[in-house]
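Just one protein chain is left out here, and the rest sit where they should.
Order of writing sets the labels: A, B and C. Residues in every chain begin at 1.
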Amino acid sequence: MKNVALSDLPPETVKRLLSEGRLYLHLGPYVTALSTKDAGVREFLTDMYQDCSILVGEEALVDFSLEVRAPNLVRRYIRRQIVADPGFYFPAVPLPVKLGPLCLEMGMNLCVALQSFRQAIFHAGVVSDQKGGIVIAARSGGGKSTLTAALMEEGFRLLSDEFAILCAETSFLLAYPRPVSLKNQSIDVVRVFAGADQVSDRLTGTPKGDIAYRRLRKSDLETANLPAKAKLILFPRFQAEAAPAVEKMDIADAAMQLIASSPNYQVIGEPAFHALMQMLDGVEAYEITYGNTEDSLMLVKDLWEAVDG
Amino acid sequence: MVEMATSENPHERVRQFFCFASGLTPLPTDAKALSDFVSWAQRGHILGQVAAVASASDNKRLQTLLENAATRSAYDKRMLKFETERIERALLGTDIRVVLLKGSAYVAEDLLAGIGRRVSDIDILVKEEDLPEAEKLLRQAGWKDEVSTANPYDQKYYRDWMHELPPLRHSKRRTIIDVHHRLLPRTARISPDHLAMMADASPVGDGNLLVFAPVDRFIHSAIHIFADGALETPARSLLELFYLFNDLSVQERDSLESRAAFLNVMSPVQIALWALKRYFGVMVIVNKSNISKVLRLSIETMVENGRAAPLARVLLYVRSHYLRMPLPLLMAHLFRKAIRRG
Amino acid sequence: MTVSANPNNDHWLWGVYTNHMVTHSFGDTTFVYNRQSGTTHIFNLVSMAMIEFLSEKPRSMNEIIRDFPAYMGVDAAECPAGVVRRLFGELDEIGLLELVQS
Partner (left out) sequence: MVEQDNKKEFQERRRQLLRLGAAGVPMVLTLKASAAQPVHSALDCSFVIPTTSNILVDSDGRAWIGSRGVREKSGELKVSDIDKFRQQADFVFPNGSAPSKFRPDTCDTQKGWTTCYRFYEIDSNTNITPADYLNSSGNWSLTGAKGLYLALASQYIDTYGNDGGFPGISCLTSILTYLEYQ
């Protein structure tokens, strides 16, 4: 099998491979076989994942197979809806067909969350520089993705905006860079500091309001095989007009919240316990409260400067 | 050795796949054949079983996928084992003897059939007269009515017609336990002699839990798969039957049919033997007169065409319900289910 | 609290096999991974003390109630039977107690 960039494949080939379910996306630790006949999904993929590595050939061994398709024949013509089918039973809510890209992204996330058992997965964004990694834990409305995207502009490398992927053997974080999902107001915020051409078209009327994606960077893909050692764990709290504030957290509390956010910690068992405890022995955890992106960046930079290299 | 590409004939192809899956033949080294097989095993959720019997390979990608599947099946095994211990603890100090059924029994006995099973329910069998006390103790230990069947209609339906209590879900651990007092519903067309099977059951280690004798274990699996509607996961079910059959001695295999006749469960056992012969090349003589052609066809469609067989699925579903319930009762039940969903 | 069979039987001795668990402490808080259940629990100083107490040697319920306060270095009034029983129940329910001898 050989590796090519998605943009090197002619559009007809991409279309054919996708309709046959043989577009093998090789990203970070996973190979996903993608399948769709939906033109909107195909366009989104071709654009946002253009620099990604594709395995070409008939004999791929894949971690996940994902089909994005109409829920059934009747609905395909009448209601024009679309669902993600990761090949195992999952109660998917069919979405309007124009939300196909959301379905693709959601389906890819579900594959990792529910079918990957070699690494412990926690719901968090991760960025890093030569010092090590910053884990930004997910909290409803906490602003994880906005902060992750903002840190990317500050010279940090993106490992993931959705998952902290902890290697059980090394306790290092693995990279699975994907387009960063932005919601509502944060779409405009990121368009301003990353440039409008770096952000996808806006999907309106999704279950989470408006959604757009920040484009994958070539540099993040090129370094995707480099793991990072976690040094700092942040629990962001966005509150309109709040004064910036930092509070040191008990590591035990941080551990508790990370475990509660993991879809596979329980399945992996003892190796996940060891890896998490080892990771936590080398980190500090903080809750940061802020009312705007500038404040959040200032807080993170201050904390990061205090961390030993 | 010349590596054969995967056969185009669906029956041959599935037969080859089952040989790989059960370790009868080593995994193919041809990349295309390997990829076809692995993707079939992934779709059928049996990669965990494959991981348990496959020998180490130089193929790093393959090892990665097998390791992933093995971790997942180790979790199910751990869970089944722990829940089994919790049941033993809940009934500690009483005279109630519990027979572990299916997955929990295979895991308790460390059988190959217990590896890679992805089940979340634990099935146990107790004597009907022990039922009230067993239910009371399990409730004390934290198992409560499962929300979806806690309504009065389902509660009454289970207690009047079924072979088990309404499912109980542990309030903290969220696991489900099905407490059986018979192997099939009171209304089923066939009525296995579960008391004879219980009489032959033996303890696990030196504990209070029991498991069926090997022949009865195979027979119960056949009943469950072919008379109780478990063929929703055909690859997994057939592998289980194969492993259980494989664990029998020659004498035990020879006694299968007479035991099945004695227990009044000839038909599912014959279907099971027919399927083992068809897909694993197991050397048995099968009397096909008891197996309806329609049923054979629908099993073939389901196993050989995978999930692209909606009609076969409906047939098997109706059949398993038909086996469980007389027609008027069945219609009433399906009708109520339809209304409650709508 | 859901306690199954009555543990107040003097012939039943309860113990803890420490090789059934892995622990990691952050200050007063200990994370305990139970190898049998695959579940992670968080223990405080008192529940950890009970684990250490029962891993020394198995004891009957009555002995536990009688001797645990002294093991903790407090008066029985500060460590009443009700608290000990409930703690026992919590450990029993998560499957960390083993019936050693009957």
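In this section, a residue touches a chain if its C-beta (ideal position, glycine included) is under 8 Å from a C-beta of that chain, and two chains touch if they have at least 3 such contacts.
Quantities reported herein were computed from a predicted structural model and do not represent experimental measurements.
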Among A:N184, A:T223 or A:Q266, choose the residue that contacts the chain missing from this document, as touch is defined above.
-> A:Q266
Touch with the missing chain holds, among A:M1, A:V56, A:A113 or A:V189, for A:A113
Residues of chain C in contact with the chain that isn't shown?
-> 28, 39-47, 49-50, 72-74, 78-80, 82-83, 86-87, 90-91, 94
Residue numbers in chain A that touch the chain omitted from display = 88-93, 95-96, 102, 105-106, 109-110, 113-114, 123, 138-140, 162, 181, 205-209, 211, 256-257, 259-267
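The rule is simple: only the chains that are shown with their structure count from here on.
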Measuring from the mean C-alpha position of chain A to the mean C-alpha position of chain B, what distance in angstrom results?
-> 37
Interface hub residues of chain B, defined as touching at least two other chains = 75, 78
Two or more other chains in contact with one residue: find those residues in chain C.
-> 38
In their shared complex, chain C is touched by residues of chain A numbered 250-252, 255-256, 259, 265-266, 269-270, 273-274, 277, 280
Seen from chain B, its contact residues with chain A in the complex are 31-32, 34-35, 38-39, 42-43, 45, 59, 61-62, 64-65, 67-68, 71-72, 74-75, 78
Chain B to chain C touching residues, read off their complex = 75, 78-79, 81-82, 85-86, 89-94, 137, 140-142, 171-172
